[in-house]
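Here the complex is missing a single protein chain, while all its other protein chains stay put.
Presenting chain A:
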Amino acid sequence: MPLTQHHVVPSETPMQNNTASVSKQSVTQAAQAVLAESAERGGGVQMFGIDKIYAGSTTKALDNFNLEIKPGEMVVLLGGSGCGKSTALRSLAGLEDIQHGRILVGGQDMTSVPANKRGMAMVFQAYSLFPHMSALENVEFGLEIRGIGRAERKRVAMEKLELVGLSDQAGKYTQQMSGGQQQRVALARALAINPRVLLLDEPLSALDAKVRVQLRDEIRRIQLEAGTTTVFVTHDQEEALAVADRIGVMHHGRIEQIADPTTLYRRPTTEYVATFIGLSNKIPGSSNGTEAEVFGHRVPLLDGSASGAAVNVLVRPENIILRAQASDTPGARAHVMMIHFLGSLVRVDTIVDHSGIPVTVQMPASELPTGLRNGSVVTLEPLPIPALAA
C-alpha cells in the first residue's frame, strides 16, 4: 500500500481551510515587512551543486544539492531518515567540508569560510546547552564572542529569554530545565547573535507531542517577528506543513521538489513527493502524458507525468468519489474493507474487485452513503483533478 502516512494534514481539502490561508497571508505580509532589513543583512542563501561524500562512505550524502532561500524566508527540509537533511544543513553551517559546489549568503561566497565566521546559528536536537553555564550565560555566549560589553550582553540575553518565555529561568542550569525549556534557551542563544541564517536541525524531535506543537508555533512566530532567514530540518511532515514558507522534499541527497505546502500537495512532480506528502492511491492506468484513463474515467495529468499503457496514477483519497452499489456510470467495482471515522471526515479502505488494488477514499462524514459497512459493494470514480502518473 502506498498509504504510509496516517495523520496527514492536507486531507481536509488541504490548505484551503481558513486557518491555513490566514497564516499564509500573514506570512507574506511579515516576510515583506522584514525583507528590507534582511536584505541589508544579506540573508538570502544560495547553495549550488553541492556534493558531499563522507569519509569511508561510497554513496553521496548530498548529490548535486541545490537550494535557494529568499531573505527572511523559512524553508523546511523534509525527508526520511538518512536522506541528507542534516548534511545539507551542516554544509550550510560550515560544519562539514563539501567536495563540490558553492554556498552564497547574501551574494557573498561562503564556501570556504570557517563555521565560526559564517554568522549563522545552529540549534540541535538536544544536549547543546553548555552545562557549566546558566541559561543566561548560555544566551550571552555568542555576544561575548562578539566582544559586546557585560551590561549590553545581559540586556540582549534577557530580552531573548523573554522572547522564548523563560525570563524567570535565567539562572537555571541545563539539568534543572525540561527538554522544552532547554530547546527554548538554545533558540534564544541562537537568536541573540542576530544570525544571518538560523539553522534548526530537528529542534523538536526529542520533545513530547504537546510541547512540540507549542514550541513549533512559537518558533514560527518568533521567526516571523525577527524576519530571520531560517532553514528548518525535520522528518515530520505535519511539522513542516505547519511552519514552512516553502518545503523542500529531500530524497537521496537532493531536493526532489521545493514549493509552498499547497503546491507540494496539489502538484507533486515526482512519485516520491506525491506519496511522502499526504496520502496517494497508486492506481494502474494508461497515460498519454497529459491525460490518463483511470477506472474508465479521464483524469488530467500534472507536468512530469509518465506516459504509457501501464502507469501508476497517484490519486488523492479525496479525489475519488465513492458511490453505493446502484450506479450506471463507469467506474470500478470495489468492496469496502474498513471505515475510519476521523471526526468530520471519513476514510474508507476498499479493495477493487478482480484486480485487488487497495484504494482509499476520503470524504466529509456527511457524504458517507447511508448503510455503508464493511463488505458493502461500491463503485469508485476518480474526479477530473490533475494527478501525477508515474
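General observations
Please note the rule applied: a contact is a pair of C-beta atoms (placed from the backbone, for glycine too) under 8 Å apart; a residue touches a chain by one contact, two chains touch by 3 or more; residues count from 1.
In this section, contacts and distances are computed from a predicted model.
One chain of this complex is left out of the view, and of "ABC superfamily, ATP binding cassette transporter permease", "Cytochrome bc1 complex Rieske iron-sulfur subunit", "RsbT antagonist protein RsbS" or "Ferredoxin", the protein name its UniProt record gives is "ABC superfamily, ATP binding cassette transporter permease". Summary of contacts with the chain left out: across A:145, A:309 or A:365, the touching residue is A:145. Only one residue in the set A:58, A:81 or A:116 touches the chain that does not appear here, and it is A:116. Considering the whole complex, the residue from A:176, A:288, A:329 or A:374 that touches the absent chain is A:176. Residues of chain A that touch the chain left out of the display are 90, 93-95, 114-122, 124, 126-128, 130-132, 141-142, 145-146, 169, 172-173, 175-178, 186, 189-190, 193, 199.
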